[in-house]
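The block that comes next holds subunit A.
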Amino acid sequence: MGLDSLMLQDFAVALIVLAALSFSAWKLMPARRRLQLLLALDAWSARHPSLARWRERSLKPRIARAVGPGCGGCAAHETRSSQRPR
Partner candidate 1 sequence: MKTDPSLHDAGARRHLSLSDLYRGESATVAGLVESAHIDSGRDASQSLITRLRDLGFVPGARCEVVARMWPGGNPIAVRIGGSTFALRRAEAAAVRVQLAHEPGVARDPGPRAGASAVAA
Partner candidate 2 sequence: MNPASPGTPGRVQGPAPSQPDLRAPARFISMDAAVENKPLRIALVGVPNCGKTALFNRLTGSRQKVANYPGVTVERREGELVSTDGRSLRVLDLPGTYSLNPTTLDEAITRDVLLGRLADTPAPDLVVCVVDAVHLPIGLRLALEVKRLGLPMVLALNRMDVARRRGVKIDAAWLCGELGVPVVPTVAVRRGGADALVEVIEAGRWIAPRAFIPAGQESSREDADQIQHDLQGLLSASGYSPPRENPWFGRIDALLLHPVAGLLILLAVLFVMFQAVFSWAEAPMTWIEGAMNALGVFTAAHLPAGPLASLLVNGVIGGAGSVLVFLPQIVILFFFILALEDSGYLPRAAYLLDRLMGSVGLSGRAFIPLLSSHACAIPGIMATRTIPNWRDRLTTIMIAPLMTCSARLPVYGLLIAALIPAKSIGPFNQQGLVLFTLYAAGIVSALLVAFVMKQFARDRQYSPLMLELPDFQWPHAGNLLLGLWERVKIFMSRVGGIILALMIVLWFLSSYPEPPPGATGPAIQYSLAGRLGAMLEYVFAPIGFNWQIAIALVPGLAAREVAVAALGTVYAMSAAGDDLSAALEPVIANTWSLATGASLLAWYVFAPQCLSTLAVVKRETNSWRYPLIMAGYLFALAYIASFITFRVVRAWA
């Protein structure tokens, strides 16, 4: 599968480690800083219409959740929503 190439391996590892670093930083960030980042992201993506769909679908609800109630630090308090009651 070409994984013999050490360079390819190094590349894969670097990618994974960077992803892990960013994710950790994101999770361990204080809530307010995270919110600032989200809003900055929102402002930036507003200027790029090609990102409009992603913005509506994922970014905006994420911001709404962050602004809303509950503590960001514990997944136990996230509300899943909108299933029509039968």
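With respect to how the candidates were assembled, all candidates are chains of the complex that A comes from, given by their letters.
In this text, a contact is a pair of C-beta atoms (placed from the backbone, for glycine too) under 8 Å apart; a residue touches a chain by one contact, two chains touch by 3 or more; residues count from 1.
Everything numeric in this text was worked out from a predicted model, so none of it was measured.
Subunit A shares a touch in this complex with candidate 2, selected from 1 or 2.
Only residues 3-4, 6, 9-10, 12-13, 16-17, 19-21, 23-24, 27-28, 30-31, 68-71, 73-77, 79-86 of subunit A touch candidate 2 when the two sit together in their complex.
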